[in-house]
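As you look at this complex, bear in mind that one protein chain is not there, while each of the others sits in place.
As written, the chains take the letters A, B and C, and residue 1 is the first residue of each chain.
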Amino acid sequence: MRRRVVSVIGDAGVQPGSATYDTAREVGRLLVDAGFRVMTGGLGGVMEAASRGAHESERYDEGATLGVLPHLDPAEANEWVDIVLATGLDHARNTLVANADAVIAVGGGAGTLSEIAFAWMFKRLVVAVKGLGWADRLGDERLDGRARCDVVDDRVYAAKDARDAVVIVVEKLPLYGRRNKGFRGTDR
Amino acid sequence: MRRRVVSVIGDAGVQPGSATYDTAREVGRLLVDAGFRVMTGGLGGVMEAASRGAHESERYDEGATLGVLPHLDPAEANEWVDIVLATGLDHARNTLVANADAVIAVGGGAGTLSEIAFAWMFKRLVVAVKGLGWADRLGDERLDGRARCDVVDDRVYAAKDARDAVVIVVEKLPLYGRRNKGFRGTDR
Amino acid sequence: MRRRVVSVIGDAGVQPGSATYDTAREVGRLLVDAGFRVMTGGLGGVMEAASRGAHESERYDEGATLGVLPHLDPAEANEWVDIVLATGLDHARNTLVANADAVIAVGGGAGTLSEIAFAWMFKRLVVAVKGLGWADRLGDERLDGRARCDVVDDRVYAAKDARDAVVIVVEKLPLYGRRNKGFRGTDR
Partner (left out) sequence: MRRRVVSVIGDAGVQPGSATYDTAREVGRLLVDAGFRVMTGGLGGVMEAASRGAHESERYDEGATLGVLPHLDPAEANEWVDIVLATGLDHARNTLVANADAVIAVGGGAGTLSEIAFAWMFKRLVVAVKGLGWADRLGDERLDGRARCDVVDDRVYAAKDARDAVVIVVEKLPLYGRRNKGFRGTDR
């Protein structure tokens, strides 16, 4: 079976040393510890932190980090991205980041919000770490009434910290099917 | 000067006769009354209602309604769409709908939420009609702390009904510049 | 029935006064004369010429020209574009330009070539004006062996000039269905 890919999303502007950066970094490390690949939007802040954390896992191997950039130049990726997809789609590349096996949000403004919304539409497992921004706000909520899967308590799962977020992914992912067929026009 | 385009966004599933449908229909009519073109995602529910309302304006002329479809077949557009853009981009077409001169949200689930988030990133004027869904929930909020324009009280403007929404667009639009340069990597 | 949309594609760099510019301008005018809307990529050269020509038709009305821009700022559109869609998709916006009811190519480099290729995949009527670039080169050829429609002599139709191009569109368009379902994975 293919190695699963988990996207880590959040503010591009957070700095190394901040709590949000450190949380994202720990999420990246723990995801690789747990056997996942880490996907991000390839730039700074939370994206950098998660990719960097992935490299700090004892199970890290080259290729464990993916960066899906908004522009066409791969050189814009941060140094911890192993595999770059330079899309040229600008903000629309958020739709690609959102279509991972699962998505973990750490903090986040409107860009992160758009990614959570897309992950929800794509019927993906979404985990939001308590603390700041939209990740804090949407924890344990449903974005709308659509039937996304057979999980009884399906929602954006609130995680209290990095470790809790990865535990939730490991536990819940088998319950989420991988099939999503895109736009159906019934419940946007 | 080019005729301005206002997107009307909301649930694809609402039925003719419902309050949400009627509100979107009135928004469409009043927008054309006020000299705007109406853009939607081209399908049913709120998208249909807004396009249909546009046709009911005394100032309606052919070409006043645009539909930006998720699939490649223009025949999927509702009958009140005059100009079809069939994108094939699936949910990613939401990014195109969000980049109008202004966006009015009526009700709405995750798809609508994604469009509000993109409109916010694109520095567009966003109005949300009180009542249901994300439009109700985000009224008079800011999605994040980014500087979008010079408007002191910049936010997602809450409108109490269709008429109020169009009044806000007419009043506020001159304050919103038309320039948006896309991803800057500083405040997602 | 909806007014049909014809895309005019070609070099962004050709100057007013050049033969290619004049041909594209005449194509734009004749398309509106014949009752079509004109879509382009919204920028300079052939895109500007076709939009400008559209404005010179006696049947021109506001809304007859559409521009699908590569960036997010509508102000980049040339002054003869009535309706702007600012996509932010960079070169990928070529896929949207290619999905019109028909496509007329005038001259053209690699960008035009990509649009002809997409129009072919989308099963669209494609006309190429003899003279320069890829439009000259692909006239009366088939791009590959796929079954696109029931037209016996389906191909990129070579037109000897602007008038001939529009005559071909008027004559052949009824033979081309409007249904295209996108990627089928069988014949790329």
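The rule is simple: a residue touches a chain if its C-beta (ideal position, glycine included) is under 8 Å from a C-beta of that chain, and two chains touch if they have at least 3 such contacts.
In this text, all values refer to a predicted model and were calculated from it rather than measured experimentally.
Of A:20, A:57, A:95 or A:112, it is A:95 that touches the chain left out of the display.
Only one of A:82, A:115 or A:154 touches the chain withheld from this view, namely A:82. Summary of contacts with the chain left out: across C:28, C:70 or C:139, the touching residue is C:70.
Within the complete assembly, C:117 is the residue of C:66, C:83, C:102 or C:117 that touches the hidden chain. Along chain B, the points of touch with the absent chain fall at residues 72, 88-92. With the whole complex as reference, residues 2-3, 5, 37, 61-64, 66, 68, 71-75, 81-88, 95-96, 99, 101, 122, 178-182 of chain A touch the missing chain. Residue-level contact of chain C with the missing chain is found at 11-13, 41, 43-44, 70-71, 89-92, 95, 108-114, 117-118, 120-122, 133-134, 143-146, 182-183, 185-188.
Assume only the chains that are shown with their structure count from here on.
Chain B has its Cα centroid nearest to the centroid of all protein Cα atoms in the structure.
At the interface between chain B and chain C, over half of the residue numbers appear on both sides, which makes the contact a same-residue one. If you average the Cα atoms of chain A and of chain C, the two centres end up 39 Å apart. For the pair chain B and chain C, the distance between C-alpha centroids works out to 28 Å. Among the residues of chain C, those in touch with two or more other chains are 72, 88.
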